[in-house]
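For this depiction, one protein chain was excluded, whereas all remaining protein chains were kept in their positions.
Should a chain be cited, it is by its letter among A and B, assigned in written order, with residues numbered from 1 in that chain.
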Amino acid sequence: MIWSKKDILWIGAVAALFAVLPLLLPKIGSSIPVGTEIMIWGIFAMGFNILLGGTGILSFGHAAFFGLAGYATGLLILKDRLPLVLAIPVAVLGAFLAAALIGALIIRKRGIYFAMLTIAFGQMFYFIASQWNSLTGGLDGLTGFKRTVFLGFDIKPEVNFFYFVFGFFLLTLLFVRALMNSSIGKTLVAIRENVHRAEFLGIDVKKYQHFAFVVSATFSGLAGALYALLLNFAFPELLHWKTSGDAVLMSVIGGMRAFFGPLVGAGIFVFLRDIISTYTAHWALPLGAIFVVFVLFFQKGILGIFERGNGE
Amino acid sequence: MKDEKGTKVSRRNFLKLSGATAAGAAGLLTGGLSGLTAGPREVFAKEELKVGILDPYSGPYADSGREQTNGALIAVDEFNKKGGVLGRLVTTVQEDDATNPGTSVQKGKKLIDEVGVKYIVGGVSSATGLAVSALCQEKKVIYMSVGCHSDDITVGDKAHRHTFRPTCSNTMLARATASYIADKFGKKWYFITSDYSWGHTGRDAFKKVLAGKGGKIAGEDLTPLGTTDYSSFLLKVRNARPDVLIVSLYGNDLVSCVKQFNQFGMRKEMQIGGPLNGLEMARVIGKDSNVGYWGMPWDITVDTKGSKTFTANYKAKYGKLPSWRAFLGYIGMQQLLAGIERAKSPEVKKVIPALEGAVFDGLKANKSYWREWDHQCIQDTYCGRAKSGAEVKHEDDLFEIVAMKKGDEVAHTRAENPVKLEAL
Partner (left out) sequence: MELSLLLSQLFNGIATGMLYVLMAMGLTIIMGTMGVVNFSHGVLFTFGAYFAFTIAAKAGFWAALVAAPFVVGLIGMVLERGLVSRVYGKDPLYGLLLTFGLAMALEEVIRIGWGTTGLPFSPPDFLSGFIDLKIMFYPAFRLAVLGFILLLIAALWFFLERTTTGKIVRAGIQDSVMVGILGVNTKALFTGVFGLGTFLAGLAGVLSAPMSGIMPTMGDNVIMPSFIVIILGGIGSFWGSVTGGLMLGIIVSLCIQFVPAVAELSMYLVMALVLLVRPRGLFGEEGLFE
């Protein structure tokens, strides 16, 4: 049983909430694309959290895979080179391969050095994208592509695209839950709790860490492909370490140890940025302050507040 | 502890559910708050005409963004004093594009999807201009690309039917400025260029004029937007010993480069110039370091009744003199509103044809008009000389117009620009 009854109940409830979001959002002064964006960042953050919350490894470079797949999607559907149904998988595959290669190279390092290496590689991607004008459009970004049809389904309208992303969102929820329930997931948690004991037990720690890195990066890639299609635009900031920082922010604030934590973090992040920015341009201050508070006192995030005293 | 088989909803799970719902509800609530405060506006929505303003208020071009919005608001005031447009008062919603194309698309979508505007006015960085132009074409929203000078905005396949460009193109600026510089200072040029579309097309336009005069390129370098230290580049320039250094830079980048140009003593060795410079940058460069010959879409010294009136109105409202950014903001907004009036309808499909071909008083010696096949505003274009030291009579006396070319003389011809704007 890869999903327990509880899991199905929870995922079902969240799915139901999101399914009706397109009706609710315009009524409260927001818009459907905001909901789409929450799901996309949710995919990014939940996938990322397999590595951070699940395996205990901090990466500041996952935006490299997010942006890589974003640019790849744009380039592949530009001038109708490939139909969307092929472009998205190819782009995500690109992210997967890049992560497999880079991961193999850097996974032998730990802690701070590993985090710094992810920054280094992320920034290299960023500078290549900023300067390879003929391919990526450089600092102007990549325009000229737009989402049209996926297997006959017209996803140009915002509401149609919302449900298109919803499908991937649901798959992500199911996959991540199943993964963390499985023996692989439990091994990752064991590694997170005590690396040396895991090694002692004969677990090939590096192989599992590499696996977590690649899987989480693949979800970053999926999110990136969808984000490029949401905006019909790809640009260098998608690869910047600050964008990676956003995923970290979401996971920590929402709760690294809670399954829905990163999703809650994504929702808070998007709403703060979207709604608060109408009143003040200085939304980064409360966000940064909240983050600091959570890092210091609520290391289990918002959902962790409700869990305190019960352990996991 | 863990309880996978239990069917009762344990306290922990109940809390988790409330947590998720609370977070979701909190999200909806904050969204609702914005809905609530949007309330009064919604009530009057039928009587108001909402226009989105998208300019940089942060990042390297922030000073120019502020000026541009200020100018646009003067146009809004003028129309509202007369009862608005088609009997509806004009209100604006301002968003910061942070001098960043990604942000400009996110904010542009917010204006279109959330606020529901049918018109967006603004833009300083051409990177944001191109991105917003593509967005507006897709969403069928009119975009007044107020201050974006890159040729691409109205040339080739990046130009769009829903986009209009109130300012001059790089080619217009180059043709007004470059020949003056070549004749006066020499034909061996070095290029320092901001590494994005505006920088590239600015440099290319200057190169074209140079080539036409049989000049030589002494060398060239690209710098990323946001570069603060030009020292290593300036050392290369000095070594190449050009007659003129052409810097296709803007905002903080231009300020840093010109300041360092002075600090490295290069002022005595060569002339400097480029597609753009203006009051808000010259003020920060400082009158002692202000130098060079620059393309300018307008200046306070333009001697027409319209310009003098505009300058006076701006000074009255903001307490300082307007740069040409403010002028552009004014023209962009004013022309949009005039177009809506002329079309007798706020519908985008009707306003666009009402703009195409329209002739109007652009506050310059000769009338300006909207060219219908590329949506370029054809207008007088100037070359300005930066004043410094003792000749600066008051704190904003920083430029002097030395040359002016009529729009038709310097804009792209049909042969040079095979653009085909989309059907409506």
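Everything below uses one rule, namely that contacts are C-beta pairs under 8 Å (C-beta built on N, C-alpha and C of every residue); 3 or more make two chains touch, one makes a residue touch a chain.
From a predicted model like this one, the values you see are computed outputs, not experimental measurements.
*Asks:* Tell me which residue among B:Leu130, B:Met266 or B:Leu279 touches the hidden chain in the full complex.
*Replies:* Result: among the candidates, B:Met266 touches the missing chain.
*Asks:* Identify the residue among B:Ser58, B:Thr92, B:Thr304 or B:Asn366 that touches the chain left out of the display.
*Replies:* Spelled out, the listed residue whose C-beta touches the missing chain is B:Ser58.
*Asks:* Can you say which of A:Ala115, A:Ile155, A:Leu188 or A:Val215 touches the chain missing from this structure?
*Replies:* Missing-chain contact among the listed residues: A:Ala115.
*Asks:* Of the listed residues B:Ser145, B:Thr177, B:Ser197 or B:Asn252, which contacts the missing chain in the full complex?
*Replies:* B:Asn252
*Asks:* Of A:Ile106, A:Ile155 or A:Leu239, which sits in contact with the chain we cannot see?
*Replies:* Answer from the full complex: A:Ile106 touches the omitted chain.
*Asks:* Which subunit A residues would touch the chain omitted from the figure, given the whole complex?
*Replies:* 58, 105-106, 109-113, 115-117, 119-121, 123-124, 127-128, 131, 245, 248-249, 252, 281-282, 284-285, 287-289, 291-292, 295-296, 299
*Asks:* Please identify, in ascending order, the residues of subunit B that touch the omitted chain?
*Replies:* 57-60, 62-63, 66, 221-222, 224, 226, 228-229, 231-233, 235-236, 238-239, 252, 255-256, 259-260, 263-266, 283-284, 286
Here is the rule we use: only the chains that are shown with their structure count from here on.
*Asks:* As a quick test, compute the distance in whole Å between the mean CA positions of subunit A and subunit B.
*Replies:* 34
*Asks:* Give the list of subunit A residues in touch with subunit B in this complex.
*Replies:* By the definition above, subunit A touches subunit B via 4-6, 10, 13-14, 17, 24-25, 27-34, 130-131, 133, 138-141, 143-144, 146, 158, 231-233, 235, 237-238, 254, 258, 260, 264, 267-268, 271-272, 274-276, 278, 281, 302-303, 305-307, 310-311.
*Asks:* What part of subunit B is in contact with subunit A in the complex they form?
*Replies:* Contacts found on subunit B: 1, 4, 7, 11-13, 15-20, 23-24, 26-28, 30-36, 38, 57-58, 96, 100-102, 105-106, 109-110, 113-114, 126-127, 130-131, 134-135, 138, 157-158, 195-197, 200, 222, 224-225.
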